[in-house]
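A single protein chain has been removed from this complex, and every other one stays in its place.
Per-chain numbering from 1; labels A and B assigned in written order.
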Amino acid sequence: MTMLIAAVSGLGAAIIGFLVLQCRCSARGPLRALGVGFVMTFRNLPLVPLLLFLTFGLPGLWTALSGRPFPRGLELTLVILGLALNTAAYLAEIMLAGVTAVAPQQVAAARSLGLTPGAIRRCVIYPQAARIVAPALASRFIHNMKNSTVALVVPLPVDVMEVVGQAGRIAGQTFSWAEPLIFAACVHLLLAVCLGHVLNRWASLEQARIGATA
Amino acid sequence: MRLDLASVPTELPVPSTMVLRLDGVGKRFDAGPIFERVSFNLRRREVLALCGVSGSGKTTLIKIIAGLVGFDEGRLEIGETDVRADVRYPNELYGKIGVIFQDHNLFPHLTVLGNVTLGLREHKRLSVRQAKERALFELEHMGVASLADRYPATLSGGERQRVAIARALAMDPFLLLLDEPTANLDPERAEEVCERVLALAESGVTMVLVTHNVILARQAASRFALLQDGCCTVSREPAILDRLRYRRV
Partner (left out) sequence: MTISEVAAILLFGYPLPPEMVDPRFPEFLQRPAGLLLTLLITVTSLLIGAVLGTVLALCRREAPEDPHADIVERCLDRAIRVSAAMIVEGVRGLPIMLLVLLVFHLPFRLLGLRFPSFLLAVAAFSLYAGVYFSESMRAGLRSVDSGMYQVGKVLGLTPRQILLRIELPLIYRTMKPDLINLTVTVFKDTSTLAVVAIPEITYVGRQLFMSEPVNYAVVLIIILIAYWLPATMLSALATRAEKQRAGLAV
């Protein structure tokens, strides 16, 4: 379940982050401001209150404003949304750094070859930017997976609880926190280390293949 | 009036004549021996010019004498202290031998005055005022006293090297090692530094001067050593330097 939360929120974060990136690079002022505002907000909001707000505060506001009851059973979705928003803010920053790091001569060369701006972005800028910031992106995704433990603060149905939440449930029954916690810790460490290795290996392979941009 | 090094008391007994003696010193790196069986003596007030092409091991030899790098065979006598290959460099020698490196000498986060007083305050435990006096004295002699409050990044290469020499001299060393002090300088700046080195030589500082600059070597030194192909030949005749062969790249 941890992995599911991590994967879905990671994917969501990537999509949202990409959209935010577009906003920040856009030529239109209000869109740019929106992008900057998004990053500024969600980078600096801590996860626990954010998730609490999404799962408890939002339904309250919803019913207060619209009079209709808030749909039930959406907790997991909201948790994933919260995680995705947080990570998306960081990803947007990283992607922006990557895009600006691509040498402007590349764009000029592509232009002279007659590529449209969309094609330039797709074939020249993004692939290179992605490779430049791949390690930073990888580390953020791993951090996202670790953040999934914050879901503990939200009462989730048992079958969708993540590792540490399950540990808590078991501890509630056996009155001992030690074993389930240590087990959960090992799981996380293992996941983090393995994912770290895999992603780093992939990132360095990519960089070796292409050659990091000077 | 130049302070006569002979009259400055140091904890280490100043040797009557022999300041430095190398006896069969050899150094090996993984790729192979750098040099072997290097031997020479250096008496008080003598200046030894050490020449050789890049890579011949001159800097390594300087570092060995200064205690920054170990060596594999032979033995050193510095002052009256024995340094053997298989034993740690004696701790008391640090701070007694002045070293001027080719570049990156000065600490970028300290002013010129700060650079010179650092060793005086930390190692010799002088008070702030005493350290400042001593430092300004040496800086005066090197002609860079006006730069005392500037940071190294704002100085020219020649000024930096002169400050480095002042810093080394402020520690009252009985031996001064200079590793290509003019190598990274353009001719004008190099000239400033050469003048100072000559002045030091004339005033009787015991020095080992590693340099490419054969003219400086001839003027400043009383003995000459050539480090070439792993061997060291020493002589009183500058003519030995003519044997310096530049390797074809």
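General observations
Please note the rule applied: a contact is a pair of C-beta atoms (placed from the backbone, for glycine too) under 8 Å apart; a residue touches a chain by one contact, two chains touch by 3 or more.
Here the structure is a predicted model, which is why all the values come from computation and not from measurement.
Of the options B:141, B:167 or B:223, the residue whose C-beta touches the omitted chain is B:167.
Residue in contact with the omitted chain (choice from A:4, A:40 or A:123): A:40.
In the complete assembly, the contact with the undisplayed chain comes from B:86, out of B:86, B:149 or B:237. Considering the whole complex, the residue from A:25, A:136 or A:152 that touches the absent chain is A:152.
The chain not displayed touches chain A at residues 40-41, 43-50, 52-53, 56-58, 60-61, 64, 146-150, 152-153, 164, 167, 171, 176-178, 181-182, 184-185, 188-189, 192-193, 196.
Residues 63, 66-68, 70, 86-88, 94-99, 101, 104-105, 107-109, 118-119, 122-124, 167, 171 of chain B touch the missing chain (whole complex, contact as defined above).
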